[in-house]
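Complex shown without one protein chain; remaining protein chains in place.
Showing subunit A:
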Amino acid sequence: MSSTKIFLKSSDDKTFEIDETAARASETLKNIIDGGCLDGVIPLPNVSSNILPKVIEYCKKHGGDNGSSKKIANGGVDKDKEILPDYDEEEDKREKVRVDELKKWEEEYMDFDQQVLYDLMLAANYLHIKGLLDLTVEKAASMIRGRTPDQIRENFNINSDFTPEEEEEMILIEDEWDDEWAFD
């Protein structure tokens, strides 16, 4: 199955090629393609050439498979299918293999340092690639989970811009238990 090629231009003016089917993994690109405003190269002023190949790699893996929309269909949207479940067990088995393989791929794909994480997260957000955004957000969450504020600051190089007095006050507030229960 041959596919139309799409060209993407990074913020630093480098051009990358991607199959149309892969590009459709991005909601933003999909809208541009479907909108018929496609005129040669799509400029992506928010994505640099450092990160764009990484984004394309993800799209190649996920474009066309509609992994996420299939899950939703199983959740009960596809009524006709529910009434007559045409169950194909071979398909089911292949699906399982696919899922396992994808998990392994994701693990390898997500092995990078923090700086890449933000670029990728922002690119996924900008291009509306839900799966990629979820993956990167999850990784960031795992770096916060179970950590104290001090550890979080250290982990992410966050500098507290509170004065020592403010900080002390905040800790007091955190520890002080207000007996006023009224809220709504």
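The rule is simple: a contact is a pair of C-beta atoms (placed from the backbone, for glycine too) under 8 Å apart; a residue touches a chain by one contact, two chains touch by 3 or more; residues count from 1.
To be clear about the criterion, contacts and distances are computed from a predicted model.
Missing from the rendering is one chain, named in UniProt as "F-box domain-containing protein" (options: "Signal peptidase complex catalytic subunit SEC11", "Ribosomal RNA-processing protein 42", "F-box domain-containing protein" or "Anaphase-promoting complex subunit 2"). Of the residues in subunit A, those that touch the hidden partner chain are 76, 82, 85, 87, 89, 114-115, 118, 121-122, 125, 133, 137-138, 140-141, 144-149, 152-153, 155-162, 167, 170-171, 174, 177-178, 181, 183-184.
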